[in-house]
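Let's look at subunit A:
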Amino acid sequence: MSDVVLATLGLSRRFGGLMAVSGVAIELHRGRLHAVLGPNGAGKTTLINLLSGDLAATAGNIRYRGEDITRCSADRRSRIGIGRSYQKTNIFPAFTAFENCRLAAQSRAPRPFAVFTDAARHRPVREAAERALDAAGLAARGGSVASALSHGEQRQLEIAMVLATAPEVLLLDEPLAGMGAEEAQRMVGLLRTLAPKHAILLVEHDMDAVFAVADVITVMVNGQVLESGAPAQIRASPAVRRAYLGEADE
Partner candidate 1 sequence: QGKLKVGLMLPYTGTYAALGNAITNGFKLAVAENGGKVAGRDIDYFTVDDESDPAKAPENANKLIKRDQVDVLVGTVHSGVALAMAKVARDNNTLLIIPNAGADDITGPLCAANIFRTSFSNSQPGIAMGKVMAEQKKKTAVTLTWDYAAGKESVGGFKEAFEAGGGKVVKELFLPFPQVEFQSYLTEIAALKPDVVYVFFAGGGAVKFVKDYAAAGLPKTIPLVGPGFLTDGTLEAQGEAAQGLLTTLHYGDGLKNPKNDAFRAAYTKAYKIEPDVYAVQGYDAAQLLIVGMNAVKGDVSKRAEMVKAMEGAKLDSPRGSLALSKGHNPIHDIYLRKVEGKENKVVGVAVKNLTDPPRGCKL
Partner candidate 2 sequence: MIHAPERQDRRKAIALAAALLLLALFPFAGAAFYTELVTKVMILAIFALSLDVLVGYTGLVSFGHAAYYGVGAYALGLLAPPYEAANLWLTLPVAVGAAALAALFVGAFVVRVKGIYFIMVTLAFAQMFYFVFHDTRFGRGSDGISMNFKPVAAIGGFTPFDLANAVHVYYFVFAALVLVFVFLRVLLRSPFGRALQGIRSNEHRMRSLGYPVYWYKLASFTVAGALAGLAGYLSALQFGFVNPELLSWHQSGNVLLMLILGGVGSLYGAVAGAFAFVALQELFSSLTTHWQLLLGGTIILLVIFLPGGLASIAGRFKRTLVGEPDDE
C-alpha cells in the first residue's frame, strides 16, 4: 500500500524484567487517524517514545516511508517529519507562547545553523508559528510567558508546538488531557481537519473524542496489541470491554 507512512514490525522495549512494548506491529496511513487505547501502563507512551526516538527499541524495527529509521536519533526523526506531543507538558517555560512556537517552526527553516541572520525577521517561520497558535486556540495568549499559562493552556501550547513543526506524522500523547470541555471540542475539530493530510497516532483516554475522530483503533494491553480495527468493531469487542472500557460501560 502506497499511503503507509510509518510502519513497525515486532517493535519491543524491555525495562528490566518488564516488557513495556512487546512485538507491536502497527501501520500509520496518510489521511487516517489511528487511535491507540489501553489501560494505564499498557505501553502507549512507550510506543510513542519508540516511534519518536526518545527511547531506543530493544527489538523490532520502524520504517518511515520505506526507510529503516530504527536507529535514528530523535532529532533526526523530527526533522524528517515525525512530530510528537508529550503526555507530561514539555514546553519552554521561560519563553512566550509565540516564541515557543517560533522555535518549533524554526527547526524546519532551511538553515537552522544560520549564524548571521536575525531570527526574528524570518517571515515564513513567524507565520508558521502564528498559524499554529491560532489552530490550538491560543492566538490571544501568544505574548504570555509559557510558565504563566494555566495547566490547560499549557496543554494547548504543547499541541501548538507540534503543529508549528509541520510534521507529516503526528504522534499525540493524550492531547486532550487537562483541557476543558470546550477546548477539547475545539481540539477534536482540529484533529478532523488535520487528519486528511497527515498520518496521526492518537493516544487518548477520552472515549467520546476517540470514537468521534478515529478511523482505526488499536487496543494495547501489557505492551501487546489486543485488538485492532474499526471503531465499531472495537466498541463491540468483549475482550476490549473487559480489559479497558469496563464491563458496565454503555
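Regarding candidate selection, all candidates are chains of the complex that A comes from, given by their letters.
By our rule, contacts are C-beta pairs under 8 Å (C-beta built on N, C-alpha and C of every residue); 3 or more make two chains touch, one makes a residue touch a chain; residues count from 1.
In this text the structure is predicted, and so the values were computed from the model without any measurement.
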Among 1 or 2, touch partner of subunit A in the complex: 2
Interface residues, subunit A side, partner candidate 2 - complex: 52, 54, 73-76, 78-79, 84, 86, 90-95, 102-104, 106-109, 111-120, 122, 161, 165
